[in-house]
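The complex appears here without one of its protein chains, the remainder shown in place.
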Amino acid sequence: MNPAPSIIFFTTVSGMGYGMLAWLGLFGPLQLLSDRPGFVAPAMFVALLFIAAGLVSSTFHLGHPERAWRALTQWRSSWLSREGVAAVVTFVPALIFAFGWLFIGEASEVWGLFGLLASVGAVVTVYCTAMIYRSLRAIPNWHRGMVVANYLLLAAASGGVWLNAMLLLNRIERPFFTAVVLALVLLAWLSKILYWRDTAEPAGVSTAGSATGLGRLGRVALLETPNWEANYLQKEMVFHVGRKHADKLRLIAHFAGFVAPAVACAVIWTDVGWMNPVLAILAASSITLGLVTERWLFFAEAKHAVGLYYGVDQV
Amino acid sequence: MTDLPERAPEKRLGLVIDLDTCVGCHACAVNCKEWNTGGYHAPLTDEQPYAAGTDGIWFNRVHAFEAGEGAAGRTVYFPRSCLHCDDAPCVTVCPTGASYKRAEDGIVLVDEDLCIGCKLCSWACPYGAREYDASAGVIKKCTLCIDRIYNENLEEVERVPACVSTCPANARHYGDFNDPDSDVSRLTRERGGYDLMPEMGCAPTNKYLPPRPARKGGEGGDEVLADAESPGGVLGWIDRLLSA
Partner (left out) sequence: MASTASWAHPAAPAETSPHVSDEVKYTTCYMCACRCGIKVHLKGGQIRYIEGNRDHPVNKGVLCAKGSAGIMHQNSPAKLTKPLKRVGPRGSGEFKEIEWEEALTTASEWLGEIRKDDPRKLAFFTGRDQSQALTGWWASQFGTPNYAAHGGFCSVNIAAGGLYTIGGSFWEFGEPDWEQSKYFIMFGVAEDHDSNPIKTGLATLKARGAKFISVNPVRTGYSAIADEWLPIRPGRDGLFALSLAHELLRAGKVDVDYLIRYTNAPWLVIRDEGGAEDGLFARDGDGNPLCWDRNADAEANARAPGVAPALKGEVTLADGRRAVPAFQLMAERYLDAKYAPEKVAREIGIDAATIQRIAAEMARVAFEEQIEIDQPWTDWTGHRHEKMIGRPVSMHAMRGVSAHSNGFHTTRALHLLQMLLGSIDVPGGFRYKPPYPKPAPPGPKPAGKPDQVTAGSPMGGPPLGFTFGPEDLLVEADGTPRRIDHAFSWEAPISAHGIMHRVITNAWKGDPYKIDTLFMFMANMAWNSAMNTTGTAEMLTDKDPDTGEYKIPRILYVDAFYSEMVAYADIILPDTTYLERWDCISMLDRPISGADGAADAIRQPVLRPDRDVRPFQDVLLDLGFRLGLPGMTTEEGKARYPGGYSDYIVNHERTPGVGSLAGFRGVDGKSEGKGEVNPDQLQAYIDNQCFWRHELAPDERYYKHANKAYLEKAARLGFIPAPEPIVLQLYSEVLAGFRQAARGHGPVQPPDRHRERVERYFDPLPIWYPPLEEQASEDLEQYPFHAITQRPAAMYHSWGSQNAWLRQIHAANAIYLPRGRAGAMGIGEGDWVWLISRHGRVKARAKLMEGVNADTVWTWNAIGKRAGAWNLDPNAPEAREGFLLNHIIDELLPADESGHRYGLADPVTGQAAWYDLRIRIVKAGEGEGDETSPKPAPLTPPPSVGGRVGRLDYGADFRRRRN
């Protein structure tokens, strides 16, 4: 699949935003974070900014952004529509919760209920996002439960890393939270390793033989494409990424997306004093870079069945 | 509607494509293009029509494959267009209701006025049936020539999809798969019409007929002609023929 920058940006940044929101909405009411306005205001702001920026960027790849509202209508059948609805709906408790926390100074009680609702909304939204991909049979790499685990864990981990950084920037030490984040980074890593392991070789769900029905005649090989230069389908869905290039990027994703943030969290947990915020910021930057790389690969390495009509042997 | 029709469509209109006679001439593809560039989805925009990077919208594209090796193998031309699936994922993923499957005949259509151009339907379709018109910002696709097959401004015999009416090799057939006596049902039955990628679970309406097996002898037991009995030398048999 063509790794379109707007979709990569959208899924990673809004994922981080929803991750942050989920932690804020869950741990805020439980008083596990901090009520200090110097933390709450920027944290809520950044979370909502990430979410909003992601959503806005997701409209960039639309042919008709002005009609984006129509995407809210088909929630009964479409995961994309459900994602849109969930995203919009989540804003309501999120904003109320933010208002209460910031202006009333109260994150628990009734306001906390909104926090929990926002947290649930964030999880549901990311789940919907994941389901958009997971539901596509035409892309066997994606048509697997691990995609949902990836999206949820990556959002939780990256949101957590960012939130941890914001806590530490305010010199608020929360070793418990750091430990939770560390655990999530490791879980996310595990889920991604499992995804990459499962998709290392094409699953052979479909082949040029099944796509054409000619498999019974022997090995099926493309002789001529219908058009000499690449068409929309090829440009959008038959993306080739070189093996060496992919390996390099995967190394970056492993290191920047998981190893570096995990090590940073572990070190922060042991408390290295003034280095804590520095490491937290580095962890946040690193996991962002790692996730963008991971997301690029998620798209670029996904083999769409239509490729079978354009020279791909199996998907 | 984005939901698939609740009940099975009354008619299941679609195509049968005969890979045994398709010679890969692209007639269907180009005639489709010319009908449809002025039709329901007009225009089928072409980018860079006279330069490098030329790329246009086509609802029907003809691929060529080789199956098997050496002289024993086959070259098979393979026209590919929307299969108007019974279980069309392109419809259910649509967030706006622009993509829908008609309850009356099973045709999968896009209402361009509702399409936001998210392209997700094109991702959902394993068959590459949907194309994105960047200039219009919408997805366009085969309509089974919905503006021909019911068109009262056309003579009755012309009310078939453009690709079917133009195919010189009689490799495309159109009809109602719900009617067991239709050409398409009969051909599917008699010639072993099959689904593309059944594993995708889309239940395509269109069927493909496989190439007939190669015929390299064995019929009539022909192997080598026997020498004419020729008592009168090499031309003796002529004498006998003429004097008979």
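We just call them A and B in the order they show up, numbering each chain from 1.
The working rule: a residue touches a chain if its C-beta (ideal position, glycine included) is under 8 Å from a C-beta of that chain, and two chains touch if they have at least 3 such contacts.
Source: prediction; values computed, not measured.
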Which of B:A8, B:V23 or B:A203 contacts the chain that the document leaves out: B:V23
Residues from subunit A at the interface with the omitted partner, ascending: 70, 73-74, 76, 221, 223, 226-229
Where the unshown chain meets subunit B, residue by residue: 1-3, 20-27, 29-31, 33-40, 42-52, 54-56, 58, 64, 66, 68-71, 73-77, 96-98, 100, 102-104, 109, 111, 113-114, 135, 143, 146-147, 149-154, 157, 162, 165-171, 211-212, 214-217, 219-220, 222-228, 230, 234-235, 237-239, 241-242
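In this text, only the chains that are shown with their structure count from here on.
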Between subunit B and subunit A, distance of the C-alpha-averaged centres to the nearest whole Å: 39
Contacting residues of subunit B [partner subunit A, same complex]: 2-3, 19, 24, 26, 29, 52-58, 61-69, 72-76, 78, 80, 89, 92-98, 114-120, 122-128, 131-134, 136-138, 194-202, 208, 210-211
Subunit A - residues contacting subunit B, complex: 1, 61-65, 67-68, 70-74, 76-81, 84, 132, 135-139, 205-206, 208-227, 229-233, 235-237, 304-306, 308-310
